[in-house]
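For this depiction, one protein chain was excluded, whereas all remaining protein chains were kept in their positions.
As written, the chains take the letters A and B, and residue 1 is the first residue of each chain.
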Amino acid sequence: MSDCKQQPDMKRREFLSNTVVAAGAVTVAPGVLLTTTEAKADGKGVSSNTRWGMLIDTNKCADGCTSCVSACDKENGIDLVKKPEGHDDAMWEQQRPQWIRKVKLRDTQSSVVSNLPLMCQHCEHPPCVDVCPTGASFKRADGIVMVDRHICIGCRYCMMACPYKARSFIHADVAEQVVNSPRGKGCVESCNLCAHRLDAGQGNTACAEACAKDGHNAIVFGDLKDPNSAVSKALKSQPSRQLREDLMLNTGVRYTNV
Amino acid sequence: MHRLNGLKRIAVVMMAGILLSISAAAISGSMVVEGSKAAGMKDCVAPTMDMRRNHMDYLKHQRDEVVHQGDRSDKFALADCVSCHASKDKQGHPVPVNAKDQFCDSCHDYTAVNITCFQCHRKVPEEK
Partner (left out) sequence: MEKINYRELGCESPRFWTGMGVMAFLILLALVAVYHMEHNGHYVTGMTNQVVWGLPHVFAIFLIVAASGALNVASIGSVFGGPMYKPLGRFSSILAVALLAGGLMVLVLDLGRPDRLIIAMTKYNFKSIFAWNIYLYTGFFVIVGLYMWAMIDRKGSKMYRPLGITAFLWRLALTTGTGSIFGFLVAREAYDAAVMAPMFIIMSFSYGLAFFIITLMAAYWWDDRHIGDLRIAKLRKLLGVFVAAVLYFALVYHLTNLYITQHHGIESFVLLEGGVYTKMFWIGQVLIGGIIPLFLIYSPAFSTSRFAILAASFMVLLGGFFQVYIIVIGGQAFPMTMFPGKEVIESSFFDGVVSSYIPTVSEAMLGVGGIVVAMTIVAVVARMFPMLPDSLEDPDNI
């Protein structure tokens, strides 16, 4: 009977001051949003002393192997996205989400064939972040470019802006998700370098792990700002390049031998 | 009718008292669904009344910390709500927390507040 007294007592003055704070928050919200990529003051969470990235050696990427793709699909619940009943297969192929894909290239001059996995390149200056009207597309302090699907309105402007076609729109209802990768109809999403794994301290992505497990070791993942990380050492030891370096985006994903 | 004698007055007061305690019991009584992990626990991650009143703010705060700062250290995680509060049906399959008469729905239906969490988030505990 006295349970109701346990309710936190919102005193009038407190209520008023909260209202003022709330009104203020709404006014300065855009300014706050612009600073969200900064690290937190309490030292918890990600910091800009880290920049996650990877180096992909296309010579080691095996023809016909899709381990990275299936590992990503499983890790991020993409395999749980099912084609709506009765929907056209060819159409669905173009509508289903893909975070990482295998691309096979042939040099027009030398006819040399190369394979590589392609995903969000986690640019330092991401065009998707520039164009997003609500700030749903953002770059975390540790360099991961991702979508806050709580405030994504599904306008797809980021998909228009991305030079790598790295993003997917969720075209239909999704019945089941994995905890680490919530997903619903009407929002845009893309590779987030397995942010949930990194936050939990497992310093590797599902794709890199799967590639290494199959013995290819084509993907080296790590902290680009740590000179002793495997990825930094690999980058120092051989020439590498960014895709569309002409756009000056300073990508976090680099390639060799392409 | 205008004047109640002493006995009647006591009766009215007692009736009112009984009604009040019944309704209070209904309000303060546990909404935790039988067969869920939460049913066997004394308290939620914060006092029950606090959670009842403020869970949405805690969740939203946690949400922004996780998504934008990658800080998953706070205790108010939606996945934990689900794993603790989801019950199982007779066959032992987990029931979505937002399904009819389940933990989330029972209050949200009463207060007519739409939950949008589960348009995207997993509704049943993940089997490890």
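The rule is simple: a contact is a pair of C-beta atoms (placed from the backbone, for glycine too) under 8 Å apart; a residue touches a chain by one contact, two chains touch by 3 or more.
Small disclaimer: the values here were computed from a predicted structure and weren't measured.
Hidden chain, full complex: it touches shown chains A.
Only one residue in the set A:Cys120, A:Cys152, A:Val179 or A:Val231 touches the chain that does not appear here, and it is A:Cys152. Within the full complex, the residue among A:Lys60, A:Lys74 or A:Arg101 touching the omitted chain is A:Arg101. In the complete complex, the hidden chain is touched by one of A:Cys72, A:Leu118 or A:Val253, namely A:Leu118.
Within the complete assembly, A:Cys132 is the residue of A:Cys132, A:Met146 or A:Val179 that touches the hidden chain. On the side of subunit A, touch with the chain left out of the figure occurs at residues 26, 29-30, 33-34, 69, 84, 87, 91-98, 101-109, 113-114, 118, 127, 129-135, 151-157, 159-165, 167-173, 185-188, 243-244, 247, 258.
What we mean here is this: only the chains that are shown with their structure count from here on.
Subunit A and subunit B have Cα centroids lying 34 Å from one another. Subunit A makes touch with subunit B in their complex at residues 1, 3-4, 6-8, 36-37, 39-40, 44-46, 138, 140-142, 146, 148-150, 174, 176-179, 182-185, 187, 195-196, 198-200. Against subunit A, in their complex, subunit B makes its touches with residues 20-21, 24-25, 27-28, 47-50, 53-54, 63-73, 79, 119-122, 126.
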